[in-house]
Every structure is written in C-alpha cells, then in structure tokens.
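The block that comes next holds chain A.
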Amino acid sequence: MMLVLLLAVPLVGAGGLAVARGAWLGRLHGLVATLTLTASLAVTVTVYRARDVTALDGFLRADALSAWMVALIGLVAVLAALEAPRYVTTAVAPRFYALFHLFVFTMLLAVTTDDVGFMWVAIEGTTLASVFLVNFERTRASLEASYKYLLICSVGIAVAFLGTVLVYFANVQLFGDEEYALRWTTLLRLAPGLAPQVVQLAFVFLVVGYGTKAGVAPMHTWLPDAHSEAPAPVSALMSGVLLAVGVYAILRFKPVVDLAAGPAFTSRILLGLGLLSMAVAALFLWAPTNFKRMLAYSSVEHVGIACVGLGFGGPWGIAGALLHIANHALAKSTLFLLAGRIRAAYGSADITAVRGLLHPLPRTGGAFLAAMVALMGLPPFGLFTSEVLIFGAGFAKGAIVEAALGLVLLLVAFGGLLRSTQAMLYGVPTGPAPAAASGAWPVAPVTLALLLLILTGVAWPPGLGDALEQLAAIVGP
Partner candidate 1 sequence: MTAATSLLSFAGLVVTLAIVWRQSWPGRLRLFAFQSLLLAVLAATLGVLAGRPRLVLLGLVFLVIKVVVIPRVLYRIGSGMPVRPVAPGKSSGITLLVAGVLIVVAYAVMLPLRTVTALPTAGAIPLAFAMALIGLFLCVTGRDALGHILGFLVFENGIFGLALLATYGLPGIVEAGVFLDVLIIVLIMEGVVGQVRREHESIDEPKLRELRG
Partner candidate 2 sequence: MITDLALALIQALVVAAGAPLLVGVLRTLKARLVGRRGPRPWQPYADLAKLLRKEAVVSTTTSWVFRVTPYVLFATMLVAAVIVPVVASRTALPFAGIILLMYLFLVGSFFLALAGLDSGSAFGGMGASREVAVAALAEPTVILAVFALALRADTTNLGGIVARLSGEPSLAASPGHLLAFAAFFIVMLAETGRLPVDNPATHLELTMIHEAMVLEYSGRYLALVEWAGAMKLFVFLTLLANLFFPWGVPDLVAPVPIVLGLLALAGKLAVLTVGLAVLETIVAKLRLFRVPELLAGSFALALLSVTAVFLVP
C-alpha cells in the first residue's frame, strides 16, 4: 500500500502543479518534493528493516535493490527541487514543475514495478517526460540536444524492448503462457530452466538498449549534449539518477542471465563496456572546453566504473558498484547545480570564460572545489572508498590487467578534471565581474550532499554495511 502512496505523491503533485497558478506555486513544489522524499525514505526503511514491500497483488514490488534506488531518487529530487525556483520565471513555472515531478514519478515507477515489460514502459516514460525539460530554455542548442536525446534514447529503448520480448519468449517456451510470465520474481524463479543461448542473446539486446539509457559507451553520445544544454536541476536529476535507473534495469536482468547461462557471460560484457566507457570518457575529460560537458563526460566515466565493478562481480564488486552509483549521484547532482549557478553568473559555460572563481564567489567556488575533489575520488569522500572496493574485487578476481587499465584511465580523467577545475578556480580573475550570487541559504543542499558523501566515505553508518550485503545477495548469484 505504501508503494502506491509513494507513486501517487509525485503524480498528483505534477497534476496539481500543472493546474495551479499564483504566488504559492514554489511552496507547493517544495512540499511535493519533500513529501516524495519522506515517502521514499519510509519505503526504504521498511524494506531494509522488515521484508520486501509489495502492492497491487505483486505488480509493484520493492526489494533491497529498488529500495536503494528509491532512496537515491528521492534524495536527488529534493536537492534538485531546492534549486529549481532559481531557473524558472513565474510564467513558465507550472509547466516546469509539472514535468519535473512527472519525471520523478516515471523514475520511481520504473524502479518499483515488478513487471519487466512495464519497467520498459516506465523507462520509456522517463525519456518522454524529460524531453521537454531538456529544451526548456528554447535555445538553438537545447533544441538540437533534445531532438537527438529523444531519437537516440527511443531507438536504444526499442532495442531493449526487443530484448524483453526475447526474454519473454524464452520464458513462455518452457513454462507456457503464464499470467505473470514477465514478473521479475517468476523470471528469477524459472531462470535456471531457461534456454541459455536465447537468454544470452536477449541480454546482448538488453545491455545495448538499457546501456543507451545508462550512458554506457558507445551509446553515450546523447548524454553530453542533453546534460550540458538542460537547465541545472534537470541535468542534476538526469546525471544523478536517470543513469542509475538505466544501470538498475541491466541489474534486474543480470541475476536471471547468470542463473540461466552462468556468470562469465554477463561479467565479460559489462567489464568490456565499462572499460570502453571509462576510456572514451577519460580521453574526452583530458582537455574539455565546456565545464557542463565535462561533468556529463565524467558521468559516462563513473557509469563505466560501476559497470566495471559489476563486471568484476563478487560481494565487493557489486557492493562497490552500487555504492559508487549512489556516491556519484550525490556528487554529480551538486556539481551540476553549482555549474548551473556559475553559468548563470558568468553567462557562458566555457572553461576559458571562468577565471579566478574563488575571488568573486568564494562560497560557490569552495563548494565547487569540494564537490570536484569528491568527484575525482579523493579520500574523505565516498567515491574513493567505492573505487577501492571495486578494484579490490578486480584484483581478488585475478583480473589484474583490466584493473590496472581501469586505474590508468582513472588517472587520466583525474589529470583532465583537475586541470580544468584549477583553470576555473585559480588565477587572477579577468573580464567582467560576475553577477553577485544570492545569500548563504542555497549552499545548504550542497553541504548536505557533501556531508552524506563523507558519511559513505570514511564514516559508514551502522546500517550501510549489511544493506550492501543484502544488495550483493540479490544481484550476485
């Protein structure tokens, strides 16, 4: 019953906001966001404390994995929602808020539905909901970006649909035309009996399809355009959790394929694609020109790291990958929010246009520096711990060459990111002084996220350890 409530809040909120007018619009938007967060935290706590939550006779189901995603979506949605009022004039506010919460709704739906086919529909829904968010500013570039985003994601998702059909075919062939054939629980139960070749073939389509949504190379090409042209809260949401939903979809099919055709197949593909994503992203990060595109490419890199973690497998690998997705969501969303503010202050997103940021905007600059330090995987923050876990799994598995290659790519990305951060933050500020930023209040969400990152970095709360074990049990066979 709680799941229906969780989904209802953003949906009804979106509807209400679309219709509402007047001054208290911003407050309503904030209310809906906080309600979504409380609902998602409630769901997460019940799942980790008691047992899986189901609703609508099993159609909606939240196990440890989806609870992890729900919490993440709720959190990042609140972070983005707090920043949203800065980017929206009152005239267009209703449409923006409505689409915003619709987008959150579709993501929540995707991670809580048990029916694999309907999950596809929900993920397709996320694309549709976010197209008009990407080109919200109606600039020439954002329109082109939104067109390519819609086109590539739709084609990619269609490939995933083909994969879903093949999985359904493999299931139906052996166990007849069951009513719940596309339910994930039934798939998992029947997995050992499925035909290995068909399931492997299906997994290839699924990885390419959902990989497009997750931003895995070589299907990542829409990501830099869409994330750099979208308004900051939208790109924060997309970069943080939309990619995570893509990875979630692949994660849902991984245990099924592992049980049917053995773990070697999936880990080989995930490892290959992960390393390819890291390589492409690292080379793009080496000399970026636009800092929003730089952040987008770093999302591709971190999704690559998560895939490498899943490829290495084992308890450390999977726990590390999921922790990495969560850490990356937090770090990347704050960075996009800050980047949005810097772009508003300097009027352009070119790295060369921003020099000596720390002088005029010390607070934004400091927060940007801290978040970049987190993104680069330096210790006090969580990304370092999850990377150690992932590469620990790699070396434990004996995949020394792949792990070493991963470390080298991380180093290249580190060099590129650091050089552009330094170019923006330090040096003597040239050119016109940027518009003064607003008061201390907006830095609150950023400090909250950085605190959470420190928590996952060096001070694990008691529950985190066994939560990750539960996740590893679900995903890894």
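Going forward, contacts are C-beta pairs under 8 Å (C-beta built on N, C-alpha and C of every residue); 3 or more make two chains touch, one makes a residue touch a chain; residues count from 1.
With respect to how the candidates were assembled, all candidates are chains of the complex that A comes from, given by their letters.
As the structure is a prediction and not an experimental result, all values here were calculated from the model.
Colleague: Quick one: in this complex, who touches chain A among 1 or 2?
Modeller: The single touching candidate among 1 or 2 is 1.
Colleague: Looking at the complex, which residues from chain A come into contact with candidate 1?
Modeller: Residue positions touching the partner: 115, 117-118, 120-121, 124-125, 128, 131-132, 135, 138, 140-141, 143-148, 150-151, 154-155, 158-159, 161-162, 165-166, 168-170, 172-173, 177, 179, 181-182, 195, 197-198, 201, 224-225, 228-229, 284, 289, 293.
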